[in-house]
Structures are given as C-alpha cells and as structure tokens.
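Worksheet for the structure shown next.
Here's a slice of the assembly, chains where they normally sit.
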Amino acid sequence: MKNSFGTSVIITLFGESHGPAVGAVLDGMAPGIPVDEGYIAERLRLRRPCGSISTARIEKDDFSILSGVFNGRTSGTPICIVIPNEDARSGDYERDRALARPGHADHTAFEKYHGFEDHRGGGHFSGRVTAALAAAGAIALGALRERGIRVGTHIARCGGVDDRPFSDLNADIAALEQMSFAALDPEAGERMRRAISDAAEDGDSVGGILETAVTGLPAGVGEPWFDTLEGLLAHMLFSVPGIKGVQFGGGFDLADARGSEYNDELFSDGGTVRTRTNNSGGVNGGISNGMPVMFRCAVKPTPSIFKTQATVDLFKGENALLALKGRHDPAIIHRVRAVVDSAAALALCDALALRYGTDWLGGVGCAAH
Amino acid sequence: MKNSFGTSVIITLFGESHGPAVGAVLDGMAPGIPVDEGYIAERLRLRRPCGSISTARIEKDDFSILSGVFNGRTSGTPICIVIPNEDARSGDYERDRALARPGHADHTAFEKYHGFEDHRGGGHFSGRVTAALAAAGAIALGALRERGIRVGTHIARCGGVDDRPFSDLNADIAALEQMSFAALDPEAGERMRRAISDAAEDGDSVGGILETAVTGLPAGVGEPWFDTLEGLLAHMLFSVPGIKGVQFGGGFDLADARGSEYNDELFSDGGTVRTRTNNSGGVNGGISNGMPVMFRCAVKPTPSIFKTQATVDLFKGENALLALKGRHDPAIIHRVRAVVDSAAALALCDALALRYGTDWLGGVGCAAH
C-alpha cells in the first residue's frame, strides 16, 4: 500500500495543501462506535497553530463526514472525512517553485513525481494533511477509550528544556487532552514557548522529543516477526512529518545499561503479570505485555526558516540561493503531538481488530431501532 | 501479514529454536540474480557466536535452498531456505518452563499463544530465527550490490565505548564485510570486547547502538505517507530481536538543534542534487534523496543474565525467583549487525521492486541456454 496504513482497520490519506481539500478514509472500524463530532473538532484544535508561536495561516478545519457514520455511530463501512482548504495563499509559494527548500520534500517529490506534483505549499507533503490524520484518529481515540485504552503525548523536550516525566499516566493523559501546549510542567512549558519565540525572532526554528503513553492495552497484541507492535507503531509514526526517530522504553537512553538494569522483573498483581520497571516500553518479543506502552519520537526542527540557504534550481539543475518568505511555524512539535496520538490510536485499533476480530471495538449488542 | 514483510519482495520466517529447522521463504526477487552460496555462508558466519564473548551453542548453520534457485541464479519464484537445528539441548530450557524470563518473550508468548507455543529455547522468538533472516538477506545484499547499492553496519557504541564514525562509506562497508567484530576502530573494538567480557564475568550483559549506511540508493524511493522509507525500514528493523529504537540521520541526537543547523543545504554535483550535510539521513518526506541512507538502532542488553531475578510462574500465577543456567550471550550486538544488514537489504529490495518493477534487480537480458 502507499498512502494507506493498516490491515483490518485501514486509514488512507489524500489531499494537497492548496487543492480543494484534504481528507481521510477510515475503513474497518467496528459498527456501533459513537462518533462525537465535537471531540473531533477538539482534537483538530489541539493540532491547530496556536498564538504567536505558530504560522499565521488560519486553518478553520471545518470537516464533513461523507460516509460511514449513521445516527451518530459508525456503521461499519468506510468513513470519509473531508476538510476543505480555505485560506490558501498559493502566491506565497509560487515564487520559488524551482528552488528546493532544504529540509523539505521538494527535491524528493520532484525525483518521484517528475514535476507533475502539486508543489504549492508542499502539496501532499504538507503538514496540512495531518489534519485529516488527526480527525480520523479522533474516532480511533474515542473507540479505544470505550475499551479503557488511553493515549496521550507530551513534549518531553523542546528547545533544550525538559518537561517533567509522566507520573500518574491516566491523570496526565486526561490533563493533556485539555492543554493547548502539551507540557505537563507548566513552567517547563513556559520556557519551551520562550525558546520557540526566541528561535522565531532569529528567523530560525526548533524541534524536540515527544513522549507517548498508552494505558489499558491488553497483553498479547502484536506478532513476533515483522508485525511487531513496535514495528507497526514505528511504521505509522515515521509518516508523521518531522519524526526522525522512534524508540520504545529505554531505547537509546539505556544504550549503556547492563541486562541486570534493563530487564523488567515480573510480579503477580493478583494474578495479572506486571513488571516493576518498564524499560521494555510495554512490549516484549513484539507483543504487548499489559504494561503501558511507552515510546518517544524525535521531531526535527521545522525546515522552513528565514535565513538564506544554498539550494538547487530543480528545473535548471543549477546552484541557487533561497530566502523564504511568507508564514511559517518556528516549531511544530506542539502540534505534532496531537497527530502522534491519532497515528498511534489508528495503528492500535488495527492491531486490536486483527487480534480480537472486527466487532471488538464496536458497540455492544444491536442498534436500537 | 504476520511473520512476513514486504509488498513486492516478501520475506516470511518460520521455525523454532528447538524444532527441526528454522527457515525463510523469499518471494518476488527478480529472475536472474546470481546466488552465491559461499556468500550466504559468509553472512551466516558474521552473525554466528564468536569466541569467548558468545554463547557456547555451536550453530553450524548449514543451509539448504529448496526452491527458487536454478543454475546458480534466482528463477523468479519463491526461494525457500532451510537451516536445520542441530545442537539443541532442550534440557537446558526445560527446567523452568513456567517461569517467565525477564526481558524475554516468555510471558507475552504465553498471553498470545495460551501455552501452546513451543517454549523451548525461546521457540519462534529465538535469535536463532535470525539465521534464516540473515541467509535470505544475503541474497538481497547480493542483488543490491549488482545494482551498486551497498549496506553496512558497525557497532557505533557498546559497553560505553564509541567506535569512530563512518568516513569513506564504501571502503568502510567493504571492511565491515570482513570483520568478525564490526568496530571500524580496532582499538575501540578491543575495548568493547573487554566490556562484554567484563559483563560476562559479572553474569551480566550489555547492549549498544548500531549504525548503518546504505550507499547508491537512487533518489525517489518511498512514499509520502505511511510507506515512507523510514517507516518501512523501521517496521522491518524493530522485528530484529533486541532493537528498541530506530533513528534516521540526526534523530534524537539533534533534538536540541535549530533548523538552520539541521537543514541540509543542497548543491548541484554535475546536475545531480546532493546535500552538504546529511542530517536527514538520506530521506526527505519519506522518499530517498540520493544521499546515503543513515540510521541507528538501539540494541538492548541481552536479557539472559545469570543473576537471580524476580518473576512469575505463568501457570500458577504466583511470584517466583529465577536463576538461569546454561549458555547465553553476554552481548548480541556484534551478531545483530549482520541481521540488520540483511533486514535493511530485504526492505530496500521490496521498495525498489515496487518503484521500478519486478525485473529491476534481476539479471540483464535472457538466461543463456
């Protein structure tokens, strides 16, 4: 597959930044899952540019559900969500079409699509497409919540500032749902925002590290080879623009640890097997162990900066200089976190539907009639 | 899919550590690729336990190709490689079947397979299965080499010791093919081995970080969403036992960098677009940019250690203590690197065959007859 992900629950993304719309088709969701359009709108708000630290493009993110939802619940058929593009000033982008923006996909899009790509505003590579991913993911997040599975992401590090670690996971996840800037420690959040503003003043940008927790996932989900839970999640997560690293549990942080430090000792919690530490990030041998699934994503700094950069004129094949104008985010990490939640939720719904069948995430019993 | 990976070039793994054999089916390789059994044997040697720092299990790794190779070349049909298990002392493992080994998949296998799993020696989760992956990957590595694409992995860090960075990539990759312990700096290698031995003496184990370079990959391979080159590689790599983190280019290391530091400026190298730095690891927007693809994998310390650990009796659901006996690697990172090469090569063959068609990796023209 290409712009699709999943085996039993499948998400397909479409749309270009300056085309008529972006959107998603979400297929395979069980019938009977409540679909709360207000919650989708909330989730879209979490990834929307906020205040002075984000792009000036106003994204209204009004969405329409064209199919697959009936009487407020999933019907079991493909759900198509469309988000029309409104405030697209293509002029901003038209000027330098031939000049590949460093760090962007302009050059690779040209190699792949031979100039037929819709280059305006990054086209299909635009972060704008993540609005559709966030919207579809909101349905997945809602379905998981009905099953007691929660997903939340905070900005673990940004601009050299560390957030406090997760502590009470479910409480933290609930709090994150309400935050426009996802730092668990408000003071750290304030310092991160300052670092972003500082970068913006320099015409520069910053990245950072996101940390995600998934609670309530049953043990036994994932496969030993290839469709490991880590592999499925990483496959999905690396498609979120800007993510350049994914690690589970100790990951790179415990590269120097010894086995006696790394191994998670097990104990019986009233018959349920649990571990005292969680360096494995909730996954052993590719399969969930019933502990929270914990992972981190490295988010690179936004590539759009206002410094003059060396580049190439793709059509002439000659060296050139590029000075970007227009509106650009000095950071996207605070927006990406909402996308990561959605992306993870979609991958988890897929793994769960494969494991337990296509009805598992769905409504109990039969529709009222 | 489950124990399979790929869309056009597909690898399927089978086998248990103490069953009759492990093996792989490699489907979709173009016809006419030379298959050098000597090279497969060499690659298997690279992942074999070496000397005092590895397990005492002697793995002969004699393999048979049951199909798909004809007159020394791929025929285009599925290639089945079987590696019989010989020196399997199940007794070593029988003793504590009910006691889940911390850091291993015993508990998660039990959750997934309900006790029907072949637990002996880790069964299907055993690193032994990577011999089949390495063998199939050797064919993929050979096919890529015919197309000027090379893959090599060194131990970037182990036991707190850093290897020197890659310098001349193709020379380094060629050198790594000959090394039994893949440190580019021999002195660093010596110190790593000492760290492994030290851990072994303590009944403990170590992990580390692998770094891989892929040279010669054409620009334009990968998809913007979901089947990004990073996502495909990470999906594959996370199935290699012990890998808990994957990053491309700057990854987590440049979490604090600004965009002006991170962006790779472009220049025209006689018409070919190249970048001065390679913080993107050769991938932008999910698509290869023609620069070397660079990634790092975090390898956790081997979970089998000789210290007494707290665990659970899976059948009784009660707390217990476990003291492992038998033979166990104090490190696997030096073995895993050969598996990573193979895993990456298989994923790349798949992406290339999808991009350029099923003949692209194959023999030129028609078979002699």
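We call the chains A and B, going by the order they appear; numbering starts again at 1 in every chain.
Here, a contact is a pair of C-beta atoms (placed from the backbone, for glycine too) under 8 Å apart; a residue touches a chain by one contact, two chains touch by 3 or more.
For clarity, every value in this text was computed on a predicted model and none was experimentally measured.
The complex is built from one repeated protein sequence; 2 chains are visible, and the structure file as a whole lists 4 copies.
Please note the rule applied: only the chains that are shown with their structure count from here on.
The two copies, chain A and chain B, are related by a rotation of 180°, based on C-alpha atoms and rounded to the nearest 5. One inter-chain figure worth recording: chain A and chain B are separated by 27 Å, centre to centre, where each centre is the mean of the chain's CA atoms. Touching chain A in their complex are the following residues of chain B: 1-5, 7, 11, 13, 100, 102-105, 107-109, 111-112, 124-125, 129, 157, 159-160, 199, 202, 204-209, 219-228, 230-232, 234-239, 241, 243-252, 254-268, 271, 273, 275-276, 279-281, 283-290, 296, 298-305, 307, 309-312, 314, 317-319.
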